[in-house]
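One protein chain omitted, others in place.
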Amino acid sequence: MTMAATFPHVGRYSAGERVALFLPCYCDVLFPHVGEAVVSLFARLGIPLDYPMDQTCCGQPAFNTGHWDEARGLADRFARVFADWPWIVVPSGSCGAMARAFYPSLKLNSADAAVSKRVFDLATFIVSVLGRTDVGARFESRVTYHDGCHGRRELGVGTGAIALLRKVRGLTYVELPRIDECCGFGGTFSVKYPELSVSMGESKLQAIVQTDAEVVTSGDSSCLMHIEGLLRKSEPGSTLRFMHLAEILAAG
Amino acid sequence: MARDISNANRRSNDSEGLIAHDVARAFQRPDAPQVLTQTLEHSVDNAHRAREQIEWQALRSAAHDIKAYAIENLDSLLVEFERQFAARGGTVVWAQTAGEGVAQLLEICRRHDVRSVVKGKSMLSEELAVNEHLESAGIEPVETDLGEFIVQLAGQRPSHIVGPALHLSRQDVGTIFQRRLGTEYTDDPEQLMTLARVRLRKRYLEAGLGLTGVNFAVAETGTIAVIENEGNGGLSSSVPPVHVFLMGIEKIIPRLADLPVFLQVLARSATGQKIEVYTHHFLGAEPGKTVYCIIVDANRTKLLADPQTRESLYCIRCGACLNVCPVYRRAGGFAYGGTYGGPIGAAIAPTLSGMDRAGELPFVSTLCGACRDECPVKIDLPHQLVYLRHQAILAGRPNSRALETGIAMWARAMQTLSSYRRSVSWLRRAAAVGRAIGWYPGVLGAWAKFRTVPPVARVSFKEWWERRS
Partner (left out) sequence: MTDARERVLAAVSQALADVRGREHPLPPVLDLAKDGGDREALAERFAIELTALAGTCALVADNRACAAAVGDFLRGRAVQSVAVQSRPLAQDIASQLSGFDVTNATAADKTALESYDCSLLQAESLLADTGSAIVIADNASDRVLPYLPRTSVIVGGLSVLHATMDVSSIACIQQAAARRAPGEALIVAGPSRTADIEKTLVLGAHGPQGLGVFIVKNA
């Protein structure tokens, strides 16, 4: 699927336009370095990046567990918080998919609903909106990429992410076998059905091992948190590193 | 229907299988054999290869559009089908409930003095528990599809739409045949097939009635298409003097010319073949033959009435979504506790069997979407599941007490920046305690049992950003 097919109406970024960073709530408290990496990357790219402090959450956990009224409240709030920015970038395929693909299910009023089209996951923003695959990064490692399901299936994230990784100097990209298989995180699924979740995560780890990669990256810290969590528990001595795509692109 | 609370924690013996509580438990102990994953990976790979040779995307779009039209015009198309079927010597009978469907079948059996019924594969007959009701009426049901024959002998239920006995090894089958047929033990599939063939030959020839399902019912001409590989459907329908089709209202397609679209996507999705061995098009009752079609609602009109769930009626029962589902592969068919498993089972069972029995199924999913990618009629299955989760919440059905409370509280906390910050402080304190004592309560405990818990950052991104400015 081409970028054009995923985003038929996407425009191109015009110099000087301000971009808002939408950082997933769990990244704020658990993985703030992902946000820091995006800030650093955008500084290198010369793109003015704002962070609307009022943001809290896109509402995905509420939506996915069937609490659509609560989710709608958060979606409306999201639209208000980000109302003044023409571009909203999120380093998460899952949250990006919520805002772009699933907000319509909540039947927001038309003013709020318009925010969906302005939200982009990081990789797609750089490749399709900025129109570049080389962000001047250097990262010498053997790297494999995990394509989170929502980003992959709703937004086509992987295509852009892999194109970006291939242009990172010194980086050896190796494709993950059965890249289309879910890692088993699935939000509350990971704690409601932990046996299934862990079994799926272990299959993902087996695929990673097959690549001989030194680093596993992804556009989704939530997936990485689950896979890494499994590995560190079962193999505390492992030297495998888990990094968000933003951290690699900001490197060098 | 009031729920019998005395059975609340026991496995129900009726055909509907496990009740809601047990369904959750069944998925918490996933125990499908490893070979199931390998088998289904193979099936999916075959299906993908088979699709490379056709205009797959054009065909599935066409299949989706034809079904969309058919479902939205179901009332007029059902009437037209009935007219055309009757004009060719068949008799249509109607049933609003499962009970009525069974009653109609029993009445037909009575009318024709039927002692035994040979059955081609029919999910709907499972749903209606036809076999049990026939037996109660003193009529012997004989499953003829090899997989169904095996599970019938074993006293089990089928575990997969297309391969009912996939959960059994060849050794299991050999033992079952030895015990139930009195044959010498063999685990060679060819010999086992021959034993079944010989045993079933007599049954076809003596049966008073053949019962088959319906893959597609053409409104324009009253033609019914039934698709299979073994030939048991052909024998069940052509040998006995009476043939009964059992069909859900959603099986209608508008025109005979629409069949090639479905025939081409069905096999390539179900089994990875280009076409199944036998595609029967039943044209009309030949001299000496009596033919009936029992059209059953059994809560399908409920799926129809909700515009959001209507799409799940497009399903052509290919099994592709089961094959690719990471949950199905690990938990197996029985965990779903009813006739329909996998993603489509989770999408339709809450409505067909009720929220009490099946309302948990839509939650047993990561919503990964692999099923939607496979579906030959492009049903947005993840959307069906998340919508049903919403319906479950509206119906007051708890997710699980702790999680339920947690999510509601958290969603409220997210409504203002100040309550967000308070939650973060709380989380920091709770995490520190958890790390110190090495134990986490509730859902965090479920996480921590298998995975390390990521530390809460000392400086959150918001705090970092504020310090910068």
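Note that the chains are named A and B in the order they appear, and that numbering of residues resets to 1 at the start of each chain.
Everything that follows uses one rule, which is that contacts are C-beta pairs under 8 Å (C-beta built on N, C-alpha and C of every residue); 3 or more make two chains touch, one makes a residue touch a chain.
Note that the structure is a prediction, hence the values are computed from the model and not measured.
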Contact list for the unshown chain, restricted to visible chains: B
Touching the absent chain when the full complex is considered, from B:254, B:326, B:345 or B:454: B:254
Among B:25, B:49 or B:201, the residue in touch with the chain that has been omitted: B:201
Where the unshown chain meets chain B, residue by residue: 35, 39, 42-43, 53-55, 58-59, 62, 65-66, 68-69, 72-75, 78-79, 87-89, 93-96, 100, 103-104, 144-147, 150, 163-166, 168-170, 173, 189-190, 192-194, 197, 200-201, 205, 218, 221-223, 229-232, 234-235, 237-239, 249, 254-261, 263-264, 271, 274-289, 295, 297, 301-302, 304-305, 307
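The criterion applied here is as follows: only the chains that are shown with their structure count from here on.
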Whole-Å gap separating chain A and chain B, where each centre is the average of the chain's CA atoms: 33
Contact set on chain A toward chain B in their complex: 23, 25, 27-33, 35-36, 51, 53-54, 56-57, 59, 61-68, 70-71, 73-74, 77, 102, 105, 149-150, 153-154, 180-182, 184-201, 203, 225-226, 228-230, 232-233
Partner chain A, residues of chain B touching it in the complex: 27-30, 326-327, 330-331, 363-370, 372-373, 383, 386-394, 399-400, 403, 407-408, 410-412, 414-417, 420, 424, 427, 443-444, 446-447, 449-457, 459-462, 464-466
